[in-house]
Every structure is written in C-alpha cells, then in structure tokens.
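Dropping a structure here in structure tokens format, bear with me for questions.
All protein chains but one are shown in place.
Let's look at chain A:
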Amino acid sequence: MQLTLEFGGGLELLCDSEKIHKVNVDLPNGVEELTMKDLLSWVRTNVIKERPEMFIKGDTVRPGVLVLVNDCDWELSGQLETTIEDKDVIVFISTLHGG
C-alpha cells in the first residue's frame, strides 16, 4: 500500500535529511491489516539510516516523539494498534531538541 511518511523536528536527519517519504509497504505474510507496530519496524529497517535509538525505544517510538496518523494524534487511534490504510499520511515529529 502507498503511504506518505513525514519526519520533522530533527528526525529527518536520521533518514538522509528527507522530510517526506512516499513509500510502498507490503503486508507481512499472513497478516490482513497493517498496524502501526508493523509499520514502525518496517520504518526502522527501511527508512531510518542512522541512530535508530533516536527514534525507537523498546517496541515503540522514543518518548517525546509525536506521532500523527492523518493529522490525528495516535493516542486517540490506539497507538501501536492503530490500523493503517492505503494513502494514509503518518507524521513523526521529535520534540526532544531545543527551542
């Protein structure tokens, strides 16, 4: 499925300084729906080029990374359980740098 990933607040530095990534993600074998959990591990493998610890902590994003799915805070859609659909826009913004 086609997704748009946007990295901001310094996270773009972890992926070749590109803020917007148009990507094509295939569903893992035997899975019907893609969740944010699947997407995060996909992003970590395929998009993040350096210092993944700035992005991931444990199996979720590092505290202080804001995640918006279609401009909505993922806390409202179930965080890691949020299901992702074709053409969704997912934004990651690090809030850990200075003002």
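Points worth noting:
We take it that a contact is a pair of C-beta atoms (placed from the backbone, for glycine too) under 8 Å apart; a residue touches a chain by one contact, two chains touch by 3 or more; residues count from 1.
One rule holds in what follows: contacts and distances are computed from a predicted model.
This complex has a chain not shown, and the name its UniProt record holds, of "Cytoplasmic tRNA 2-thiolation protein 1", "Defective in cullin neddylation protein", "Phosphatidylinositol glycan anchor biosynthesis class U" or "Ribosomal RNA-processing protein 41", is "Cytoplasmic tRNA 2-thiolation protein 1". Of the listed residues A:Asp16, A:Glu50 or A:Glu81, the one in contact with the hidden chain in the full complex is A:Glu81. Against the chain not displayed here, chain A makes contact via residues 8-10, 13, 62-64, 66, 68-73, 75-78, 81-83, 85, 88, 91, 93-99.
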